[in-house]
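The other protein chains are all here in position, but one chain of the complex has been omitted.
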Amino acid sequence: MSKLHVSGGFLGAGLACAPALACAGTPAGINSGDTAWMLVSTALVLMMTLPGLALFYAGMVRAKNVLSVMMQCFAITSLVTILWVVYAYSWALTPAAGGVNAVFGGLSRLFMRGVGVDTVAALAPTIPENVYMCFQLTFAIITPALIVGAFAERMKFSALLVFTALWVSFVYVPIAHMVWGGGWLGAWGVLDFAGGTVVHINAGIAGLVCALVLGKRRGYGHVAMQPNNIGYTFIGASLLWVGWFGFNAGSALGANGGAGAAMVATQIATAAAALGWLFAEWAVSGKPTVLGIASGAVAGLVAITPASGTCGPMGALAIGALAGGLCYLSATRLKKHFGYDDALDAFGVHGIGGMVGALLTGVFAAPLLGGYGTVGTAAGSGFGHQFLIQLLGVGVTLVWGGVGSFILLKFTSLLCRGLRVDEATESTGLDLALHGERGYHL
Amino acid sequence: MSKLHVSGGFLGAGLACAPALACAGTPAGINSGDTAWMLVSTALVLMMTLPGLALFYAGMVRAKNVLSVMMQCFAITSLVTILWVVYAYSWALTPAAGGVNAVFGGLSRLFMRGVGVDTVAALAPTIPENVYMCFQLTFAIITPALIVGAFAERMKFSALLVFTALWVSFVYVPIAHMVWGGGWLGAWGVLDFAGGTVVHINAGIAGLVCALVLGKRRGYGHVAMQPNNIGYTFIGASLLWVGWFGFNAGSALGANGGAGAAMVATQIATAAAALGWLFAEWAVSGKPTVLGIASGAVAGLVAITPASGTCGPMGALAIGALAGGLCYLSATRLKKHFGYDDALDAFGVHGIGGMVGALLTGVFAAPLLGGYGTVGTAAGSGFGHQFLIQLLGVGVTLVWGGVGSFILLKFTSLLCRGLRVDEATESTGLDLALHGERGYHL
Amino acid sequence: MSKLHVSGGFLGAGLACAPALACAGTPAGINSGDTAWMLVSTALVLMMTLPGLALFYAGMVRAKNVLSVMMQCFAITSLVTILWVVYAYSWALTPAAGGVNAVFGGLSRLFMRGVGVDTVAALAPTIPENVYMCFQLTFAIITPALIVGAFAERMKFSALLVFTALWVSFVYVPIAHMVWGGGWLGAWGVLDFAGGTVVHINAGIAGLVCALVLGKRRGYGHVAMQPNNIGYTFIGASLLWVGWFGFNAGSALGANGGAGAAMVATQIATAAAALGWLFAEWAVSGKPTVLGIASGAVAGLVAITPASGTCGPMGALAIGALAGGLCYLSATRLKKHFGYDDALDAFGVHGIGGMVGALLTGVFAAPLLGGYGTVGTAAGSGFGHQFLIQLLGVGVTLVWGGVGSFILLKFTSLLCRGLRVDEATESTGLDLALHGERGYHL
Amino acid sequence: MKLITAVIKPFRLDEVRAALSEVGVAGITVTEVKGFGRQKGHAELYRGAEYVVDFLPKVKLEVAVDEALLDAAIEAITQAARTGRIGDGKLFVLPLEGAIRIRTGETGPAAL
Amino acid sequence: MKLITAVIKPFRLDEVRAALSEVGVAGITVTEVKGFGRQKGHAELYRGAEYVVDFLPKVKLEVAVDEALLDAAIEAITQAARTGRIGDGKLFVLPLEGAIRIRTGETGPAAL
Partner (left out) sequence: MKLITAVIKPFRLDEVRAALSEVGVAGITVTEVKGFGRQKGHAELYRGAEYVVDFLPKVKLEVAVDEALLDAAIEAITQAARTGRIGDGKLFVLPLEGAIRIRTGETGPAAL
């Protein structure tokens, strides 16, 4: 289901206002309140990556690699911006002719052609297309940036740039088109209000593939890899929480009741997941950690993302609490069990959290469970049906994202003569060896 | 006086627009511009606590306790969110039947029952109730978080959680109801635009009681307790300043002239108080400090909070300058004189600053002094009267908050077998001993 | 051209809505959506200085001076706020009688006289004047704060305060009036959407003069002056990027298509400049640095500032890429060549970037090049003409700002018995010697 | 002259310094060090993974003294640093062949 | 008794500590130091300006041992610290006149 003003939930109340507002004399349909909120949401989602996510991750690596993580996030932001305005926006979110449209969009907006000061996109009729385009750009930025958590402390900078460009073009863009841009998954009825599949499962599975293809950091499992600055991680998690209001409530594409409901669901699920991880950890290891509560909050934010447009407050509570507990287990047990080195748990938090959320979206959208969705009505029909549709969405994303990431990594490896830095660089640290800088001179 | 669209000031201009806007086709009364601003204000006030206040405080403690402060703020945020949506919102801001309503609200919104996508609250008729509820939640979060400053570096984490839950329920909720929710203080005419009594005096007096009940940190007064990272404190103060626009201008509950006036008052008072503390300190100790100017700014923000809806720009200047000077004296002289260990000056800044502001609100609301209030008209009537009403509001808050906090601390102490960590934990630091982490590995 | 709702670009679509909205019952002309966006923009631009710019700069100095930079930015913010509401706003942005108006504004708004809750300014007819005044204040704050980069690590704190007060009054205010407030440069047609001349060239040239008058830091050129915390610089650059949406898109003075177009131009130019500096540096020195990509982003933000209201997306790409490369050369080659110590490149980034942007504004405003301006129409007329007008604007700013800054520095030096701290203070570090504090106790 | 080197618990530093002043020691040089020994390290947690940090923060003092002061200084340090619990640390005595005060060029005991 | 002081590459610390344990050394004091020597420093960049940082991060170990253990300890350290590349560091042996365990007051080899 596309990220439309009229999404699976909220019963279309928003759209009704468009014609009436047109009388206000602004260009047909543009509403100043909706525009104000979407300008802000765009800024908030950009802030999630810079500095939010970058700090969240940078605090967890060793001191010798702290800058490399910031660099990766900053470079991804810049690179994806250029790709997006040159072709990726058009390819993701405009219709293509014929059957191609099931998977890829069209070329009508190459180089932003035809986007004027007052034009609007069909997918967001009450705000300027420029704002819609820029809002969507911030999603295309954060998704590859999330993957950084998986290959932190060992990937070549050149390989990162090449992989990002390829991955955005051939993994992010088609999934976004399939779900939000008019492609077949949205048409089939997959609910993904703000990006559970498009953003989180997608980044999570790519992260897992990266962790497997690149291999473990040297010393992983026997050397203590102490996070250099949990304070950075704390700031990052906090800004992610704040910025996520733009991500989820912004996905209502207007300043309306739907945005309000999404904000509330986001706040509740995040709090529940933070406490879920905290208490799970306290029970298991005897000590509640800051890294734990912060990770739990992020897990809750991830899990509520697809559901925030359709679940009610108590559904959000359930989704959050479950996500907090399950992500705790996946980041601590699952990873240990299988022995891959997903350094900062890109898969453990975003992959697992995204799947928990995407599937439960199909459950808690039901009005029977306090949801605002069109599924699971009193008649009971469609309840299990929606769950299956969600499962389909998850499955397609896992397969496309997993296989696609693998192929693109191999191709990147050829182009850049390897994906990993050499041993000396890894032992010196990427900051000094690749970037000629050190994080701290205190 | 409640935090209404039509508050003591601004003469109702805002409300008049509601019926006209209804023609815009949105659900009766919801205005997209107001909603946009309140969505943002909610995000801004959340940012005040996470990461703002947490950093402001965390920078001032010793390096071994830096994470414990962040943890406390993060856990409070999560915990209060759950309490709020389960019962505290209903209890604070909906009407109860009969005489109970003087002090406590009703139960109609337990578990968010009846809050729909497009419902509105009577207290905020132009925005979705979800947004109003969430905005108010951020106030309920920051208030107990402010108290952290008083008992930092020595409180048990378990005791903190229990105390917070009790305090929000039995101190914050009733005071909020009495002033804003339809209770007797608001009905009597106490002016508190954005929370001078409800938030700051309330947290300040609780902090003083905590400091007295828990006792001093070991070594207080003879060991140098060096702030670990004034940079964090600086970032925190800056984000508090920025976020406070949401706190004060957001309390206009819409994007209107009242919000604009509140923003200007906030900006002026903060600047005046920052300079007030700076010059006072420069004159007294010979050196202006970053901790000083940052503390002064916070003192100004606190003091202007109750007045920001009714005072004019020059009233704000006066309130700010006074608050800066007086809080400097209370944090440096008063505390020394009485010898209590209010570690980070929760009482010295929020208690004293809140009282200065609450009382001067009664003065500078007068149009004679450039204010927008309904008191002290040209006829001169009611000028001293409003001051007495403000005094009443302050007095009730001090007594209820002081006695309530004391009782709840004693009760918490029973439940958690003590409020304070043991000596070894305090000397090792709470980060490692309670949370198994260290703030920095540089 | 003044920072009007109807600026050189966007063809007036915005203004048309004012009368229609008046029917909404709000005070004549105030639009809640526009007001919401401008409240937020004000908060965003404040965040650019505190903590954004302060962190950007503070991270680059040596550990012993980290707090002094934060202090300077905080004190400038507080001081300029008071000056602004007392007289500078009136002087800059209200009309004066007679010929004076070419350079200075009037005195009608001294002490905010006549600014009410619901009054509007002629220059921003759809938002409360309070909001417009406060938005403009944040520009008056960041401009002198930018100069800090030039004299960092060696200026007396008292001299800084005096110089700031003088400079804002006699350099910033007249230039702002000439360009935006109704003075002769705006009347001549100089395009400066968001402050390329008023803010950046102005601060840049003042920085160069400061660097020359104060002289080099001791040890400059032979001692390694290691930046203490590139992480701070990274956070600062990120918040500058996010906050700049308020700076540029906010300069549309409403939530409309113009704001959307300015946001997109900003995002594109920033990304292009970040990559421009990154690749230039990678090619020249073999290593791409975090300081480099962050500096490049700021260079792009600076350069797009004057153009963001009139250039199209591909114009933004060109301006950004050029600014990134040229500022890299000026910060590394030009400074080395001439041997002045512009410590953190206030001139190299803001002066040069501002000039690149101001001149190219005259080029890429042309619809022929995808711009939205009124110059260089299909008929071809006025294309070179606008470039000359821009050149005039740049020239006047350089002369007024350069000469003015020099005179004010000499005057400040007399008042404060010198501009520079003594040798012992410089070697100990300003933090301990002037402010009695140290940045870190880890 | 002798050089006394003592590794002690950080939070005893102030007491030790005071005790040394009392017996007439005028100068001390202090280094933050990490100690491995009988005292066990602490555990840190990272997303549920626990790892033991074996080294413990200690403080090393270096004090150059004239023979005449040696016993009093040793006594002062050991008394003030002792908590009686494991990890209190060690004190070593090394022979010192010469000492110079850089400012004045004084040598021998006069330099201390 | 002797005091062994060794300056080594930081990332060999764990190996050296393990090797010392094996030969029966119970305690070590470790300091982070910077070394100047034959090994060249690294370059750092600052807005395109390159400056060479001459000092290199090293770790200094201090180990007090009884004569009987001296050779084994020296052997353990040099073997475990050696990478064969320039900058592996130095090991110095100093005479130790006395040692005291602060907790118990034990002296001489028993204190180690």
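We call the chains A, B, C, D and E, going by the order they appear; numbering starts again at 1 in every chain.
Convention: contacts are C-beta pairs under 8 Å (C-beta built on N, C-alpha and C of every residue); 3 or more make two chains touch, one makes a residue touch a chain.
Remember, it's a predicted structure, so these values are computed and weren't measured experimentally.
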Could you list, sorted by label, every displayed chain in contact with the chain left out? B, C, D, E
Of the residues D:23, D:72 or D:96, which one touches the chain left out of the display? D:96
Out of E:23, E:49, E:72 or E:94, only one touches the absent chain, namely E:94
Residue positions on chain D contacting the omitted chain are 3, 17, 26-31, 62, 64, 94-103, 105, 111-112
Absent-chain interface as seen on chain B, which is shown: 224-227, 281, 284-285, 287, 289, 291-292, 295, 328, 331-333, 336, 345
In chain C, positions touching the absent partner: 223, 427, 432, 435-438
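Just so it is clear, only the chains that are shown with their structure count from here on.
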Where the contacts of chain B and chain C overlap, which chains show up? A
Does A-D or B-D have more contacting C-beta pairs? A-D
Calculate how many whole Å lie between the centre of chain B and the centre of chain D, each centre taken as the average of the chain's C-alpha atoms. 48
Can you give the whole-Å distance between the Cα centres of chain A and chain C? 33
In chain B, residues with contacts to at least two other chains: 24, 31-34, 36-37, 40, 229, 235, 255, 435-440, 442
Chain E, residues touching no fewer than two other chains: 44-45, 50
Touch relationships between chains, expressed as pairs: A-B, A-C, A-D, A-E, B-C, B-D, C-E, D-E
